[in-house]
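Below is one structure, written out as structure tokens, with a few remarks after it.
All protein chains but one are shown in place.
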Amino acid sequence: MPSIRASIVGASGYSGEELIRLLLRHPEVEISCITSRRHAGKPISEVFPRFADSAIRFTDSDAEAIAGVSDVAFLALPHGLAAEFAVPLLERGLKVIDISADFRLRSPQLYREFYDLDHPAPQLLDEAVYGLPERYREQIRTGRLIACPGCYPTSVLLPLLPLAERGLIVPPATVFSMSGVTGAGRKVDLPFLFPECNESVRPYNVTGHRHGPEMEQEVSLAAGADFPISFIPHLVPVSRGIHSTITVRLDEKADAEQVRQTLDTVYADAPFVRVRPAGQLADTKHVTQSNLCEIAVAANDKLDGVILSSAIDNLTKGASGQAVQCMNLMYGCSETAGLL
Amino acid sequence: MPSIRASIVGASGYSGEELIRLLLRHPEVEISCITSRRHAGKPISEVFPRFADSAIRFTDSDAEAIAGVSDVAFLALPHGLAAEFAVPLLERGLKVIDISADFRLRSPQLYREFYDLDHPAPQLLDEAVYGLPERYREQIRTGRLIACPGCYPTSVLLPLLPLAERGLIVPPATVFSMSGVTGAGRKVDLPFLFPECNESVRPYNVTGHRHGPEMEQEVSLAAGADFPISFIPHLVPVSRGIHSTITVRLDEKADAEQVRQTLDTVYADAPFVRVRPAGQLADTKHVTQSNLCEIAVAANDKLDGVILSSAIDNLTKGASGQAVQCMNLMYGCSETAGLL
Amino acid sequence: MPSIRASIVGASGYSGEELIRLLLRHPEVEISCITSRRHAGKPISEVFPRFADSAIRFTDSDAEAIAGVSDVAFLALPHGLAAEFAVPLLERGLKVIDISADFRLRSPQLYREFYDLDHPAPQLLDEAVYGLPERYREQIRTGRLIACPGCYPTSVLLPLLPLAERGLIVPPATVFSMSGVTGAGRKVDLPFLFPECNESVRPYNVTGHRHGPEMEQEVSLAAGADFPISFIPHLVPVSRGIHSTITVRLDEKADAEQVRQTLDTVYADAPFVRVRPAGQLADTKHVTQSNLCEIAVAANDKLDGVILSSAIDNLTKGASGQAVQCMNLMYGCSETAGLL
Partner (left out) sequence: MPSIRASIVGASGYSGEELIRLLLRHPEVEISCITSRRHAGKPISEVFPRFADSAIRFTDSDAEAIAGVSDVAFLALPHGLAAEFAVPLLERGLKVIDISADFRLRSPQLYREFYDLDHPAPQLLDEAVYGLPERYREQIRTGRLIACPGCYPTSVLLPLLPLAERGLIVPPATVFSMSGVTGAGRKVDLPFLFPECNESVRPYNVTGHRHGPEMEQEVSLAAGADFPISFIPHLVPVSRGIHSTITVRLDEKADAEQVRQTLDTVYADAPFVRVRPAGQLADTKHVTQSNLCEIAVAANDKLDGVILSSAIDNLTKGASGQAVQCMNLMYGCSETAGLL
């Protein structure tokens, strides 16, 4: 019996679509409203024909109206709109799960540097909980404002955090990631046309991607010291999926098999993380359309370290699935409700 | 007017097809025979419908028959067949351009370790010239036996060799490469089925790919000292193309722009290498169906080094096009003949 | 609370994988065994890494063992094995849902002609129910042996049957279908390699595909007279999905909008069929990973008829999802159980 009234704010992109898909079949959620300034008034099936059975229409993105009908709001908005939505929604007593980047970085200076903007609600930064359930499960349970991690950071932090925390790895780390094109959003822009992406693989934004400082923040916190990360993203011709290949040196007392077993133990009870057997690697096609993160470990003798290979679906575990996982924790549902 | 009688030995795979495509339109080549044990007797158009206009038929792969009609033989065979083809063809006075791996490694011990085989013709190792024209142009001109580089090494050595030679980079290097599926050959095997590759990105063979020692051999030679390389290949859903992203530390006197300018200068006269302007990166779709290698350079402040980005078509510059480029040098043709 | 003990027999291909995916999350099903001669003894996660959480192992495909633990058996086998499985399983009291082609054609002569085989269990042909729930819902509810339709026929019959039955269309029909590569099964064969399928579109088997007579059988039954169908399948580079474009003349009293409304009315209560608004067409991406069939209608003035456009996921509504839908009917579950 549905009891959580959830709104999806700014739902015209791919992670909005994925949120709708997940919440429509969530046994304890009733969707209270789906908003989009551009599409207000249209049935959602006009924008996302997959939902032809649904009679829901987009409404305008108005904080007061949303607050009037909802217990929790998922913000699937561009960054920078926190003052307009997160602030008033929280004031009206809602819980807020923000898929945008507004509350991921704990430092407003870093936010300003990477997002070219004064932080729109710095007073909330202390309260915001970084929504990576495998790391902050307890804080999420009691949180009011959740900052869902970026898609790349999710794929990188799940393998790195337990190792950094235990001192098994030595900074810096190098992260080579490959992302499917939905990672760019539903942005109508030349580089994302089919003929520009098909039969093309390419790095982009290698010197200053916004997900870099987010990774460093969390790994440094876990390690208890600065942990620089060289992050190199690539665009590959798949719709969904992120794969990250991480090379990092090991502490002299550690070896690859110990790393693998550590991850295996740490995540033994995590319903959405799977550590692969020794000798296997991660593959995005094992996890697409699911909330899973697959992690594999191989020795890297050339660098006295390990190669970590991880795969997620960027729209699910990398965005909307993880947001639902957080909601499940916040409302005492089973962590996997609506996600299997 | 055609004057070079060229045979293609073992031409049933993708690099064989690419060789046929290139040699059919080469102004100075007459194809003397195309051999395949499996397809002997069939018209080549039955195996490669693209060549419907050609009346050529596959003949059996017999060294004596090949030698009787050819000046030069391209060997598009699996590794390990050097004794059966390279040796007798050379004895009969032909020049041999080997696309297989048999003569790439200068050490028979390394060959044995990585190819699980005693080298079939160790007496020829000293004579074999590594067929990277941008590095060994003069030796290729006068060579009798050319060992064409692997596809991955081509993409890695073109950016690394000039830097290693000038002491601008400090070992080790990390190479993250992505290859299209033709890189696996026309091998009928489960992992290469369309539904297994489509919407999938994955590393493979991360701890011992055969192209690793080949890269290390050449970079170490250029550097004058051991230069370990951690090589991590990935399979991505494109048909053609290799992109390599290389991270390496810089000597303290060097910076990224200097590296870019060095490469720009070194390759100013190389008809098939293009160094991109600062701020641009490489993209496989710029070079597919061509013999070009595109190289880009970006600073990597996190690692006190550079990110090198390079792209080739694995079947052309990574295999058959480079083989034709070598032939052009050996016969005094224009280096670009048949390749523009 | 699970109460249906279901086995999946011969589950090593793509529709087997899809069945496992669907049954694992079906609220009223307990998987009793998953069999595969080739993989017996292996955990299913070794063959399908997506199911890493499952401890289930493949067992040998033995009718007696299957019968001992199951209420219902899904046969995901090649055709021709009916005598070995369907017969003994029925004898032992199981219900059988056959995804193979063995019981689709009502005529053993036609079976012999198109499958090059004497029918292995002709005594069961009368009893077998054609498992298209939108057409044979009541018979399926009480059936013991269900012959699930082929993927192409499902996409063609859902739009055509109601029209044929009502005399709105005039024979013959032309069916131009496009299928994703999983439609070929997980068959390790040259034409299905990634580089052979990618950037390729092609018709195949245009003069005698086995799904042609199956379509004709059902449309003729609905029309009450012979209804010839020219069926032209094509392979396109997607993993999942079938789209069929059907051209057929209209009875003089009918027009396209009437056809659209008829379908809309007929399928008003069908949970898995969606008739698109006038002016819209079907698109496979609207239905992949779902059990939906999307249907659209457009006028075809040139031919005094209509263009019907329909899309399904070949592995779901075209195979395993439809099989589960049948099971739901047979066991009194909600028709959509496990399928939303």
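The first chain written gets the first letter, and so on, giving A, B and C; residue counts start at 1 in each chain.
Note that contacts are C-beta pairs under 8 Å (C-beta built on N, C-alpha and C of every residue); 3 or more make two chains touch, one makes a residue touch a chain.
Note that this is a predicted model, so its numbers are computed, not measured.
Check C:217, C:245, C:262 or C:325 against the missing chain and you find that the one touching it is C:245. Interface note for the absent chain: among C:11, C:236, C:254 or C:295, the touching residue is C:236.
Looking at chain B, the residues touching the absent chain are 25, 49-50, 52-53, 199, 274, 276, 280, 283, 286-287, 289-290, 294, 340. Along chain C, the points of touch with the absent chain fall at residues 172, 174, 176, 178, 180, 196, 198-204, 206-207, 228-232, 234, 236-241, 243, 245, 247, 281-285, 288, 298-303, 307, 309, 311.
In the full complex, chain A contacts the hidden chain through residues 14, 180-182, 186-190, 192-199, 237-239.
Note that only the chains that are shown with their structure count from here on.
Measuring from the averaged C-alpha position of chain A to that of chain B gives a distance of 39 Å.
Chain geometry summary: the mean Cα position of chain A and that of chain C are 36 Å apart. Centre-to-centre, using mean CA coordinates, chain B is 46 Å away from chain C.
Residues of chain C found to touch two or more other chains are 199.
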